[in-house]
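Structure first, then comments.
Here the complex is missing one protein chain, while the rest keep their positions.
As written, the chain order gives the labels A and B, with residue 1 at the start of each chain.
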Amino acid sequence: MTTKLIQGYEVVIGFETHAQLSTQSKIFSRAATAFGAEPNTQACAVDLALPGTLPVMNRGAVERAIEFGLAVNATIAPRSVFARKNYFYPDLPKGYQISQFEIPVVQGGSVEFLLGEEKKSVRLVRAHLEEDAGKSLHEDFVGQSGIDLNRAGTPLLEIVTEPDMRSSDEAVAYAKELHKIVTWIGICDGNMQEGSFRCDANVSVRRPGAPLGTRREIKNLNSFKFMQQAIDFEIRWQIEQIEDGHAIQQATVLFDPDTGETRAMRTKEDAADYRYFPDPDLPPLVIAPDWVERVRSEMAELPRVMAARFVADYGLPEYDATTLTQSKAMAAYFEATAKASGQPKLASNWVMGEVSRRLNAQDIGIGAAPVGPAQLAALIARIADDTVSNNAARQVFDALWSGDASDVDAVIEAKGLKQMNDSGALEKIIDDIIAANPDNVAQFKAGKDKAFNALVGQAMKATKGKGNPQQVSELLRKKLQ
Amino acid sequence: MSLTLPDIERIASLARLELPMAHRERLLGQINGFFDIVEQMRAVDTSGIEPLAHPVAAIQEVALRLREDQVSEPDQREANQRSAPAVERGLFLVPKVIE
Partner (left out) sequence: MSDALHDLGVARIAAKLRAREVSAVEAAQHFLLRMKAHDALGAFLATDEDVTLEQARAADRRIAAGDTAALLGVPIAHKDIFVTKDFASTAGSKMLAGYRSPFDATVVARLGPGVPGGAPGAGAVTLGKLNCDEFAMGSSNENSAFAPVRNPWDASRIPGGSSGGSAVAVAARLAPAVTGTDTGGSIRQPASFCGITGIKPTYGRASRYGMIAFASSLDQAGPMARSAEDCALLLSAMCGPDADRDSTSLDMPAEDFSRSLNDLVEGLRIGIPKEFFGEGLSADVRAAVDGALKQYEKLGAKLVPISLPRTELSIPVYYIIAPAEASSNLSRFDGVKFGHRAKDFIDPASKLSALEQMYRRTRAEGFGDEVQRRIMIGTYVLSHGYYDAYYLQAQKIRRMIADDFQQAFKVCDVIAGPVAPTVAWKMGEHGNDPLADYLADIFTLPASLAGLPGMSVPAGFGEGGMPVGLQLIGNYFQESRLLNAAHRLQQATDFHLRAPEGVL
């Protein structure tokens, strides 16, 4: 695999993603995690770190971490340890964040995806459980900030990759695949606007074969579009710096969607020294093998497994299978259509084509599609048995989609879209055409193919488009021998 | 080993403690005095010894107890903020946080 260079530089990207776990209650307290409540109404004594409070671990968060580990073929640590990351910040109530440091719950694993036609695999270093911090609001408090701790204590799974990505396209493709996995298995709602899925990208550039360059970390990329823009800008910026003879300083940067640029964050007063140590309030997290097995047995079929099955069982091309497994709903829609119609490839073409196109145009999810798998299957069956041509089928589909009709055969009847497959009737029409067009016939016999096409056209016209073009030209040739 | 004033200043900064000069020097002396008795500890051979976090783990495994994922904390903002230094519209106020 050759990595494409930019101005002779190789791009190296690693990701740290914070996925908010979809639990009801917080990771160490029994307060709600729901988004958007009034400030500090969902911050209980434990979340506020009131004197005397202590953390108690949420089983649901651990279970979700196990599900993720299994989804990416990682090792589930039989024993992992919570540690304190000590630093002062107003949105960090205890003055330390409870996280996992030396021994995370999920170790290794990888995320596979297609970049265009190319198969890619990004290795994961780890995924660990930790608590989210609160929020600082800087607006409308003269010279002061307001602190809302509702989000403090929301369970996070921080997913860390190796620096395996070599372009912004690959980075975005990875992020989309990871997003698909966590939403597919339902451990995260994936809402990027609300910050449920936040990506930090570590970007550096180097001459091929040179040691890793100094990286800059782009924080809180909360849309795939910005992700691409931010990384592309950062790459260009770093290359310019180096070309101008400046060394890259390690830094944390933020992306400004308005300017399309990244800017370094204000550096802290003192070099970060987090004084990690095992949290004495929390004994080690022990996960017995039978728990892992139970979770495994209850897990839904994963996208890549389902895609493989589509290739094996339905003979779909890899590309189709991957596309159809972008979401659980689409995969289910396809499979229902394929089963009901007995025409997997046609079903795939229609779901990836007409159906997707219309969904995108109207910006609605497949769940809201006005045409269900049963109807689409019925239509596909009519294509398969030559009742209608593809063009005619499209007209039928329009009618179904717009809601003007619901029964496929009724539409075909009403619009008279049936193909004329009765050769007797056709022969009659063709005889008439031949009789009516002596010159064309003569020209054809003289070897002018265009004349033949003209005759076919006339014949089709005469059948009002219901004739099967192939059948028409065959009969015509026979008669003109 | 013995600490220096710059060490004291670095630690005080990490710990967010404002130390008047005189206080720093007194602390330096006291802390260095303390680390003299710590030396004997550093000499102990602990190779192969597991650290002991929860004392009772010395005789039996102590594993983390897990809680069911249920919400049972009502909104107690008023009681929780009763002793807050500065609150406005339910938010804790602090000197501006600059990023």
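Assume a residue touches a chain if its C-beta (ideal position, glycine included) is under 8 Å from a C-beta of that chain, and two chains touch if they have at least 3 such contacts.
Nothing here was measured: the structure is a model prediction, and the numbers come from that model.
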Which one, A:Asn86, A:Gln107, A:Asn222 or A:Asn468, makes contact with the chain that was left out? A:Asn86
To test your reading of the contact rule: which positions on chain B touch the chain that is missing from view? 3, 7-8, 11-12, 14-19, 26-27, 30-31, 33-34, 37-38, 40-42, 44, 46, 49-56, 58-59, 62, 64-65, 67, 76, 79-86, 92, 94-98
Contact with the hidden chain only, please: which chain A residues? 30, 45, 48-57, 84, 86, 88, 90, 93-96, 143, 147, 149, 269, 273, 275-277, 279-283
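Just so we're on the same page, only the chains that are shown with their structure count from here on.
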Centre-to-centre distance between chain B and chain A (centres being mean Cα positions), rounded to whole Å: 42
Which part of chain B faces chain A closely enough to touch in the complex? 10, 13-14, 16, 51, 53-54, 57, 61-73, 75-77, 80-81, 86, 88-99
Sites on chain A touched by chain B in the complex: 23-25, 29-32, 38-45, 48, 50, 56-62, 82, 88-91, 136-138, 141, 143-149, 254, 265-266, 269-270, 273, 275, 278, 280, 282-286
